[in-house]
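For reference, the structure discussed in these notes is given below.
A single protein chain has been omitted; all remaining protein chains appear in their positions.
Showing subunit A:
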């Protein structure tokens, strides 16, 4: 038989359980949201499997006057390379261009025009400036699939030896570049 004190402790325990549950959930949400504030939590970063993997083989048509590039080219570089998927029909890409332009000289940027017509890509780059040292055309979207992108813009940082070290599925911002990208590129360059 349970005594009144027993009942009281049980009632207190029953009340404490949901409170503790709510506390844990609250802490988890706070952690997630504060991570979002600093850009360290990205719910859209759904294709992280490429991280720390060698670049995939992918078909790419060179876009004159540059020579285009292959997986082998990325494996052969001794410096980190930023690979940017973009398209002239993509508004966030247009918004991202000035940020990419500020990276010129600090980091090699190789571009992949995703599902676009070469003439549209050319006029897009005439208007926004061309930050790419190499440029290829992925007309069919096949290269995008090999890299596992789900839209544009998406950006990958490829370390020396052709290993993907960083990825984002959102437009690059000044803050991401200074806080994450450039420090990482620097670390990759001076092992």
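Note that in this section a residue touches a chain if its C-beta (ideal position, glycine included) is under 8 Å from a C-beta of that chain, and two chains touch if they have at least 3 such contacts; residues count from 1.
The rule is short, and it goes like this: contacts and distances are computed from a predicted model.
Visitor: Missing chain's UniProt protein name, "(Fe-S)-binding protein", "Cytochrome c-type biogenesis protein", "NitT/TauT family transport system permease protein" or "NAD(P)/FAD-dependent oxidoreductase"?
Guide: From the listed options "(Fe-S)-binding protein", "Cytochrome c-type biogenesis protein", "NitT/TauT family transport system permease protein" or "NAD(P)/FAD-dependent oxidoreductase", the omitted chain resolves to "Cytochrome c-type biogenesis protein".
Visitor: Give the residue, chosen from A:68, A:141 or A:160, that touches the chain omitted from the document.
Guide: Checking the options A:68, A:141 or A:160, the one contacting the hidden chain is A:141.
Visitor: Would you mind spotting which of A:26, A:49, A:98 or A:183 touches the chain that isn't drawn?
Guide: A:49
Visitor: List the subunit A residues touching the unshown chain?
Guide: Output for subunit A: 46-50, 56, 115, 140-142, 145-148, 150-151.
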